[in-house]
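Below is the structure I would like to discuss, written out as C-alpha cells.
Yeah, one chain of the complex is gone here, protein chain that is, but the others are all in their spots.
Labels A, B and C are assigned to the chains in the order they are written; within every chain, residues are numbered from 1.
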Amino acid sequence: SRGGSASTAGPDMDDVLRRTVAAVPPYEMREKPALQEASSREFVQFYRGLGAAERPLFLTKLAADYGTDHGLVSELYGRVREVQSRDLGTLLQAEDRLRYSLTPRYKFLISHICRLEEGVKFIVDLRADILQFLQNKTADSPQLREMNGILKTLLSDWFSIGFLNLERITWQSSCDLLQKISEYEAVHPVRNWADIKRRVGPYRRCYVFTHNAMPREPLIVLHVALTDNISNNIQAIVRKDPSLETTEDVNKITTAIFYSISSSQRGLQGVELGTYLIKRVVKELQVEFPHMSQFSSLSPIPDFTKWLRGTLSFKIKEGKSNQIFTELEYKELQDIIEGPVLEKLQHLLSNNEWVKSDKLVRILETPLMRLCAWYLYGEKHRGGALDPVANFHLQNGAVIWRINWLADTSPRGLSSSFGIMANYRYFLEDANRNSVQYLRTRQIEASKQILSLVAQCQTISKL
Amino acid sequence: SRGGSASTAGPDMDDVLRRTVAAVPPYEMREKPALQEASSREFVQFYRGLGAAERPLFLTKLAADYGTDHGLVSELYGRVREVQSRDLGTLLQAEDRLRYSLTPRYKFLISHICRLEEGVKFIVDLRADILQFLQNKTADSPQLREMNGILKTLLSDWFSIGFLNLERITWQSSCDLLQKISEYEAVHPVRNWADIKRRVGPYRRCYVFTHNAMPREPLIVLHVALTDNISNNIQAIVRKDPSLETTEDVNKITTAIFYSISSSQRGLQGVELGTYLIKRVVKELQVEFPHMSQFSSLSPIPDFTKWLRGTLSFKIKEGKSNQIFTELEYKELQDIIEGPVLEKLQHLLSNNEWVKSDKLVRILETPLMRLCAWYLYGEKHRGGALDPVANFHLQNGAVIWRINWLADTSPRGLSSSFGIMANYRYFLEDANRNSVQYLRTRQIEASKQILSLVAQCQTISKL
Amino acid sequence: SRGGSASTAGPDMDDVLRRTVAAVPPYEMREKPALQEASSREFVQFYRGLGAAERPLFLTKLAADYGTDHGLVSELYGRVREVQSRDLGTLLQAEDRLRYSLTPRYKFLISHICRLEEGVKFIVDLRADILQFLQNKTADSPQLREMNGILKTLLSDWFSIGFLNLERITWQSSCDLLQKISEYEAVHPVRNWADIKRRVGPYRRCYVFTHNAMPREPLIVLHVALTDNISNNIQAIVRKDPSLETTEDVNKITTAIFYSISSSQRGLQGVELGTYLIKRVVKELQVEFPHMSQFSSLSPIPDFTKWLRGTLSFKIKEGKSNQIFTELEYKELQDIIEGPVLEKLQHLLSNNEWVKSDKLVRILETPLMRLCAWYLYGEKHRGGALDPVANFHLQNGAVIWRINWLADTSPRGLSSSFGIMANYRYFLEDANRNSVQYLRTRQIEASKQILSLVAQCQTISKL
Partner (left out) sequence: SRGGSASTAGPDMDDVLRRTVAAVPPYEMREKPALQEASSREFVQFYRGLGAAERPLFLTKLAADYGTDHGLVSELYGRVREVQSRDLGTLLQAEDRLRYSLTPRYKFLISHICRLEEGVKFIVDLRADILQFLQNKTADSPQLREMNGILKTLLSDWFSIGFLNLERITWQSSCDLLQKISEYEAVHPVRNWADIKRRVGPYRRCYVFTHNAMPREPLIVLHVALTDNISNNIQAIVRKDPSLETTEDVNKITTAIFYSISSSQRGLQGVELGTYLIKRVVKELQVEFPHMSQFSSLSPIPDFTKWLRGTLSFKIKEGKSNQIFTELEYKELQDIIEGPVLEKLQHLLSNNEWVKSDKLVRILETPLMRLCAWYLYGEKHRGGALDPVANFHLQNGAVIWRINWLADTSPRGLSSSFGIMANYRYFLEDANRNSVQYLRTRQIEASKQILSLVAQCQTISKL
C-alpha cells in the first residue's frame, strides 16, 4: 500500500487517469477498439497500489471526469429531432448515435480491463469498493452512484445465467473451493471441517455457480438437505452426526430443503443469481430424484427481533401494550415477570436467556408466532415484503408456507428471530405465475397457517 | 419445416410475437426481470420450425414491431432538458432513464433466450440468418439493419476476450472438434484426415477460441507452422509428408508462421476475435519457445486476380496497355503470345494454364509481383487497405513484409492471386504502435521490398 | 536400424546381455532389488536398434543363456526332500526357495523394464515379436517357447481385469484413440471417418479396455449395436445412413448386438480380455437400459469356406458327393451347372460370383446352412469347437443361437463363410453355468434351429 504519501510521491491520479482511460472510439470504429492492454494494466496496478484513503477519491475522479459527454448527448438528440420526419433509416441511425453517446467513457476502460487476466474479478472487486464507499459515506457523488448503476447493469450482463456454470460440490471437490464455501457460508456458519464434510455428504447437496472468467471462485452457494418431510429445525440439518448414515436411501428422499443460500461476491450485489441457482438446482434434483415432490426453504428471519423491539418500544411509549398481547397472555406474563411487564419483557428478550425458562417459552410461543407471521406477511417495503428473505423467495414464486417455533436455537437464531424460522415452499407448477403476480401486484401467497396467524394478529394487535 | 402453409396452419406470427416477446420491465425493476423461460423456449421452437421463406418475414416483423419506443425516447429527452439546470444527480437520473428507453424491446427477449441451454448459439445463428437475408435481399428494412447492429454490439460484449477460452488442438483432442476445424478451414481446405493430423502434429500448432456458453464449438481457428525462416510457400506447410519428422527439434524453431485463420461462426461477423487470438497465441508461443524471434503470416491475397482483370480490361478499353507493362516486358510477351497481347493475356490469365509454361512464368513474375505490391499497398477502401487480409493484419499492427512468387500453386491460389502470397510480419515491440497508427491515420507500414516494388509500379503503371 | 553390420560394428550381443540382464537377487533380498534403470534402458535401446534379422538371434540368446538355473532347482529340490520329515515351517521355507529358483533370470530384467516409461508397452511388443518369430520359424528353440509362456503368464497377471479401465468411446473421444480403433477393427473394416462416426453414434456403443501403464492404447475393442431384435445382417449395422436417426429412442432398444470384438495388441495373444470386456459391457448396458432383455453377438465364421472346400475336395476324391447334397439339391444344381457338378461348384464357390445368381442363391441356401450348422456344432479342435469365434463365445457361456443366410454380403463375408453369420446369444442367468460346463465337458449349448440343421446334416452328410 502506498499510504498517505500518495499525493506527493507516486504518479498523480489525474495523470494516471489521463493516460489510462481510453478515449471514446469514433462511432464508426466502435467495434474495432485499439488494444489497450498496457494502459489497462497500468490502471489496475495503480488502483491496487492505492491506500484505503485514496481509493474513494480516485474513483470519484474517474466517475466525474470520464463519464457521459452531456453536450454530445444534447447535440445528438438535436439530430434525432431534426431527422424525425425523414426516412426511418435515418432516424434509427441518429438514435443509434444518441444511444452510443450515452455510454460513459469509463465503460470503454472497463471493457479493456475485462480482457486482462483476472480483469473481471478486478471489476467485481472495484464495485465492491464503490458499494462500501457509498455505504460508509467515504465517497458519495451523483456520478459515483451513476457508475455503480452502470457497473451493476454491466455485471448483470456478464453474469447472465447463460454464462454461468453449475457445479455440484462434494468432498471430492477441490480443497480451495470447499474452504471458500465454508468461509462464505453466512447463514449457518461452518465451525470446522467436519461441519463442511457433513454439508457435502450423504443426504445433502451443495451447488455453486461459477463463471469462466473468474476461475476457482464460487459466486453463490446453495445448500440443500434431502429429507422425507419439510424440516422445522436447522440444528437437525447442520449438526447431525455424519457418521450415522453413510449411504443415501433414495426411498427416504421426497423433499429438498434449501437451508442456506449465500452470495460470495459483494461486488455482485443486486445481480440476480439466487433465483436462477434455485431454478437450476430444482431441475438437477428432479433428474436425480424423479419422485421428489416437495421443495421448500428453511430460512432465517434476520430482522424480526429488531422489528419487534421497535414495535414494543413504540407501544410502550404510546401505552398501547394491549395491542401486542391478548389479555390472557398478558396475565400469564405478569405471573412470572415481576414489575412492569412490557419493560421487563423488552429486557428479557434483549438477551437469549428467556429460552432457558420452559414457562416463558410456552407462554411466548403463541404471541411471537402470531407477530412473526404478521411481520413476514404484513410489513412492507416499497410495496413488497419488508423481510428481505421473504421478498427473495416470493419473487422466485414461493409461498410463505410455515413458521417454526424453536427452529434455530443457536445464539444467532435467537438474537435475530427468537429462534423462529420460515419455510418458503415452491410449488413448481405455480412458481412462475406466483412470481409474475408478486412482481406486478405485490400480492403475497401464503398458507392457511400463516393467513390464520395473520388474521389473529390483525384482530389483536392493530399494527 | 412448416413450409409454405404456415400462414394458414400453425400459430400466427403476430400471435407468437405478442406472446413471446417480453414487455420492457419498468425502469425500477430493470434488474429483476420475471423469468420467461417458457415463452423464450416457444419463440426458439417457433423460429426453428419456420421455413426458409418465412424467417425473413418473421424477423422483419420482430424488428419493426418490438424495437425502440421513439415516443418514450422523445419524452424522456424532454425530461433531460427540463432538469438540465437542476442538480447533477437529477440530471444523471434522467439521462439513465433516457439510456434505458433506447433499449429496443427485443433485446429483453434476447437476454431471456441466452439463458436457455444452447440459447447463445441460437442468437449467433439468428444473426447469421439476418446477415444472409440482408445480403441476398430476402429481407431488408431499416429496423432489421438496426437489429443486426444491436446484435453485433451484444455479441461483441458476450464474446469479449475475457470470456473466451484459448485451447490448443492436438491429435489427442476430441474428434468432433477436429472434424469441425477441418470443415471450417477456409483458407487451405483440409482434404482428408492425414491433412488435419499433419496440421496438429509436430512443427505445427492449432489454436481455437471457445466460449463456455457454446460448448464444443470452435469460434475461430488459427493454424501456425513452426519453422526456421519466414515461409514463402504454402504447399511446403500443408502438404509435407508428416511421416518424415516426428519429434520437434526446439533448436530448429525460430519462427512462427500464421498460415491460416478462419472464423467458424457466420453470426459473429464483425465481432473482433482474430486480433485477440493472434495476440494470445503469440504469448503462448513465447512461453513455449522463449527464443522465438520471428512472427509472420503467410497469407492469401483473395481478390488480386479479380482486381487485375478489372484493371486490364480498363486499360485495354482505354488503350493504355503500356501503363501495365514495361516495353521490354511487353516485347517478351509478344514473343510468345500470338495476336493482340493484352487480350490474349487476359484470356491466358483467366485459367491457370499459364503456370505450365516456364517462359510465361518467368516473364510474368516481375510485372505481377510489382502490380501485387501496389494492389496491397496502394489500393484503398474507406481509407484502409482494399485487400481484407492486409487490412486485418495491418489493424493488428503487422507490416507488409514480403510477397512471394509461386507461393501457392493450388488451383485456388492461382485463381485468386496468380499463386502469389503475402507475409505480414509482426514486430512485437512495434505492433501496438503500428496498430494505433493504422487505425488513426491509415498509414501502412511496409518493408523495403514492398516499397521498392510499389515505387516501380508507380513509375511504370499510373494506377 | 543397425542392419547386417551388427556383428562387426556395434556392441556385441553377448556383451550387452552380460551387462544388462540383472543377476538374480539372493533369496533374502528378493523384494529389495537394486535399481537397474540405466541397464534396463540400455537393453531397450539396444533391442530397438536391432535389425529384423538380428532380433530372433538376440532373443534366442537371452532365453537360452539367462533362463532357469537347472542345477539350483535340482539342489533346492534335494533340500525339500531332506526336510520333508522336519517341521512344516522348514518344509515351507525350502519349498519357497525352490519356487524362487524356478524364476528364470530374465524375469528380473523384465520387471526392471516394466518400471521404465513405456516399459510395459515394450514387453508387450517384445512378446509380439517372439510370437511372430515362432510362427514364421525365424527363431524356434525350447527356451524361446518357454520364454513365450513365461511372458504370457506375466502379461496375464499385469493385464488382469482389476487393473484395466473400461472406457466408452464416442465421437467426443480423442482422435488418436478413434484412429487406432479404426485401424484395429479387423472384423468389419472401417472404410472412412463416416464409418467410425457411425459406429460411435446413436444406437451404437463402442467400449475399450485400457491399462494405466500403456496410456492412449486400446487393448481390446467391442462394438455394440442397440436394436429391437437380434440382427441377422451386418451391413444394416455398419453401413446404415447415420443421418437418419440422431437421437436414440430408449423404447426401441431391447437388444444389444456385439457385432465386432478386436484385440489390438498382438503381444497379448492368449491373455483373456474379451470375456471380461463382454461381461463388463453387459453390466454397463444393464445400468443404462434397465429393460434390455436380449444380448447376442452377430459374428463372422472365419474359416467355414476353407473347411467346406477341403471337405468337397475330399468327397470328390472319394467319389462321395452324395454325402454333401440331397438328391433333389444335386439335381437342382445339375440343372443350372453344366458339366461335373461338384467340380464346377467348387470353382463357382471359389469366387463370389455365385451370389449374383438368384437361382444359385436359392438352391445353395439349404445345404450351406445345414453344413454351416454342422461346422459350428460338430467340428472339433482339442475337444472344443473348431471355429475360434464359436469357441470364444461358448467359453463365455453363450449359446449358438442362429445362423443367418446372406448376413454379410461383403467380399470378405462371402469369401470366409458364403455370407453366413452366426448369432451367439447370452442368456445372462445361464452364462456362468454354460461356461463352466463347456470348459469342463466341452458340451455345446445350441438352439433348436441349430440342432435341427445339425440333425439334417448328420442324416444326409456323414461328416
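The rule is short, and it goes like this: a contact is a pair of C-beta atoms (placed from the backbone, for glycine too) under 8 Å apart; a residue touches a chain by one contact, two chains touch by 3 or more.
No experiment lies behind these values; they were computed from the predicted model shown.
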Touching partners, among the displayed chains, of the absent chain: A, C
Of C:T138, C:S160 or C:T366, the residue in touch with the unshown chain: C:S160
Option from C:N233, C:T254 or C:T275 whose C-beta touches the chain left out: C:T275
Which of C:V24, C:L50 or C:C114 contacts the chain that the document leaves out: C:C114
Hidden partner chain, residues of subunit C it touches: 29-35, 37-38, 68, 70, 73-74, 77, 80-81, 84, 87-89, 91-92, 95-96, 98-99, 102, 111, 114-116, 119-120, 142-143, 145-146, 149, 152-153, 156-158, 160-163, 165, 212-213, 270-272, 275-276, 279, 395, 432, 435-436, 439
Interface with the undisplayed chain - residues on subunit A: 171-176, 178-179, 193, 197, 216
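The rule is simple: only the chains that are shown with their structure count from here on.
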Pairwise touch network: line, ring, star, complete, or other: line
Angle of the C-alpha superposing rotation, subunit A to subunit C, to the nearest 5 degrees: 180
Centroid-based (C-alpha) most distant chain relative to subunit A: C
Closest chain to the centre of mass proxy, which here is the mean CA position: B
Chain centre separation (subunit B, subunit C; CA means) in Å: 53
Centre-to-centre distance between subunit C and subunit A (centres being mean Cα positions), rounded to whole Å: 63
Approximate Å spacing (C-alpha centroids) for the pair subunit A, subunit B: 42
Residues of subunit C whose C-beta touches two or more other chains: none
